[in-house]
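For this view, one protein chain was removed and the others were kept in their places.
After this line comes chain A, so read on.
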Amino acid sequence: MKFYIDNLPIVFPYDRIYPEQYAYMCDLKRTLDATGHCVLEMPSGTGKTVSLLSLIVSYQQASIWLSFYPTKRKLIYCSRTVPEIEKALAELKRLVKYRVSTAETPEQREKEEHFMGLGLTSRKNLCIHPEVSKEKKGKVVDARCRDLTSSAACDKGRADPGSVELCDWHENLNKYEPGNLLPPGIWTLADILQHGQDNGTCPYFTVRRMMPFVDVIIYSFHYLLDPKVAEQVSKELSKDAIVVFDEAHNIDNVCIESLSIDLTRPMLDSAARSVTKLGDKIEEIKKTDAAKLQDEYAKLVEGLQESTTDNSAEDPFMTNPGESNLNVIMLPDDLLNEAIPGNIRKAEHFVAFLKRFVEYLKTRMRVLHVVAETPLSFLQHLKDITYIERRPLRFCAERLQSMIRTLELNRLDEHSALQKVASFATLVATYEKGFLLILEPFETDNATVPNPVFHFTCLDPSLAIKPVFEHFSSVVITSGTISPLDMYPKMLQFTPVVQETYPMTLARNAFLPLVITRGSDQVAISSRFEVRNDPAVVRNFGSILVEYSKIVPDGIVAFFPSYLYMESIVAAWNDMGILNEVWKNKLIFVETPDANETSIALENYRRACDNGRGAVLLSVARGKVSEGIDFDHNYGRAVIMFGVPYQYTESRILKARLEYLRDAYRIRESEFLGFDAMRNAAQCVGRVLRGKTDWGLMVFADKRFARADKRAKLPRWINQYITEVASNLSTDMAVTLSKLFMRTISQNPNENQTGVSLWTLEDVEKAQVKQKEQALLHEQEQRDMDDMEEDEYGDGGIGDEMLGILDI
């Protein structure tokens, strides 16, 4: 359908629209018009992505024929996982196809056809080189690809064919005009792979080189938030681009992750070996090609800035987001303008410097008690012992990169540990606040063999996202579960212009949330640490699964609070014979540590659901499956949340983070923990819905879910459907309610949803007229308020003014 919001023509690729979608688009437009940021929560499964894309593409396409939208703004759409990225691309493809088919004039049609959108992911996912793509580890793929495609290798290989092995697929790209590697249109990742195979071109570099020419780019959060990657991938994006973080409920964690580093003893050993190798290489080059090192030195004296620009001019899109560690860390501007300090400009000096630093870290690792310190105190100690200053440390990553380039090293994956140490050095010397160093000599409290880990942990999520908010004018943060809304602006330190959550309009209740607080034997159930392994609790959890496997058709998904708990409870259930009962009704699939193995299990789970055999999938909240995989329709008729998915509160990193949140942002520990647990629970549970004809049961099995403060943290659209009765149930009562619900929902809906939870074009127009009227009324009221200081009742009664006219 086509309609207007204000003066903006919107093409929505369906005949109907949900009221939520319309409201969402209106608010989104407001944000874009105001060139500000926003936080929007829209119920899961009500077509968030399609509304978002529909509005923004309309906005982009309109900007040329309406004079007051100055330029075409690029859309940077970030999502969490590859399945989500692929889905977003597919939605975009469908949308553009629809736009083309409904275009009114040939010019318009041509314009729609020239709209271009691409997705970007790592080399590992896009490589079609027969040998390289066989590599299991992304890191190795990156390194091998680099060896075949780096500008140095290419120069050599082209000058003297056969001397250096090159990648044919990469070479073939040079046959095409830059900027014309692909016909215009929307390309999903699968499409790109297919195109690469058909034309003998490299899909990865096709995308990288086409990036400046596309209207929409879809990739993962990390490519924008991780400074090591962002510098490479996202630097060239213009300021007026629209940035969208979809599924952003965990965005703070991504921010924190992108600035945190762990060092272990094997890593340091490997780094030390790399340093030695580098030293040898330098000695060797000194003998053969001393001029090269001299050149580099001269460049560095001139200044860092130049060297980076040089490099990017040379091969602008050669670096890979996946490998990351080598690359420049996005530093405050003042730093970028400084030159690399003198004491590490000479290669051999730098190697000695690194050696000292690695040795120092190794010594620190020998301590057998837990240490927690701030970066400042770490630097002080470092200076006292080794005389390493803060300034050269800051340039460590940069300097290492330059050296690797000069030495033309191959197989960088072997040096990844050293790269990590260098990144660590730069980070620790750059940030003073919001970070903590924690040394944990033992893995667990009762371990006796030391396995020390040096955590450099970021506590403040706003640090990583700050450049994004500063650089881009409109940042949209959206998800199905992002309650409470004010938490995000607080944690990420920004001011949204629009902050909105939408209730779900339903013609009939399409989902039934239930809180089970006790088993049929009235024993309270909880995943609280003290009771979670109590046989009564384990059995009661089990009987919930058994009962639901009896009554629910097709797929059931169950989530546990942690891997540890899931693994122990699965074993316990098996020994108690509980799983035997489940086997009678459904097949059982379990998430495993291996991602591919789990994908296969997932594929089979879907087959079992399609076939009607039905299956149960056991997985973990915050785990691999809980993000990005939809369990809509028959793939998930019930989702059971066993326990509240709290984080492990004994973790030192978490404790440090909680403390920081309390001191810096006045967010209480319990508040944050509760918020974090509930957003993950809601996320798991929200996966079962897609569209309003879909239905599902949502079972929260823990007595703590019954508390009002917990429930208040659930998104409004879920909370509004938890009745008083359903908030405190025993297993048998819950089963009875569920049966009743399924009996009702399985019948054909008699009432027509149209007009209530489903709008036609007329409904949209009606709503707009109403909106306008209300706006007018509001304006009028405002004016009236200004005019006279009398109270307005707003009840449509006889106005005072009118009474005044009357002559009684």
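In the analysis below, a contact is a pair of C-beta atoms (placed from the backbone, for glycine too) under 8 Å apart; a residue touches a chain by one contact, two chains touch by 3 or more; residues count from 1.
Note that contacts and distances are computed from a predicted model.
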- request: Assign the chain not included in the display its UniProt protein name, restricting the answer to "Nuclear pore complex protein Nup85", "NADH dehydrogenase [ubiquinone] 1 alpha subcomplex subunit 8", "BSD domain-containing protein" or "WD40 repeat-like protein".
  value: "BSD domain-containing protein"
Task: Out of A:363, A:380 or A:651, point to the residue that touches the absent chain in the complete complex.
output: A:651
Field: Residue of A:166, A:615 or A:661 in touch with the missing chain, whole complex considered
entry: A:615
Message: Using the document's definition of touch, tell me which of A:343, A:501 or A:599 contacts the absent chain.
response: A:599
- line: From A:44, A:457 or A:517, the answer for touching the chain not displayed is A:457
Statement: chain A positions in touch with the non-displayed chain are 14-18, 47, 50, 80-83, 85-87, 90-91, 94, 121-122, 124-125, 138-139, 188-190, 193-194, 197, 220, 222-223, 226, 228-229, 256-258, 260-262, 321-325, 443-444, 453, 455, 457, 561-565, 567-568, 570-571, 574-575, 579-580, 583-604, 606-608, 611, 613, 615, 620, 622-625, 627-630, 647-648, 650-651, 653-654, 690-693, 753, 758, 760, 802, 806, 808
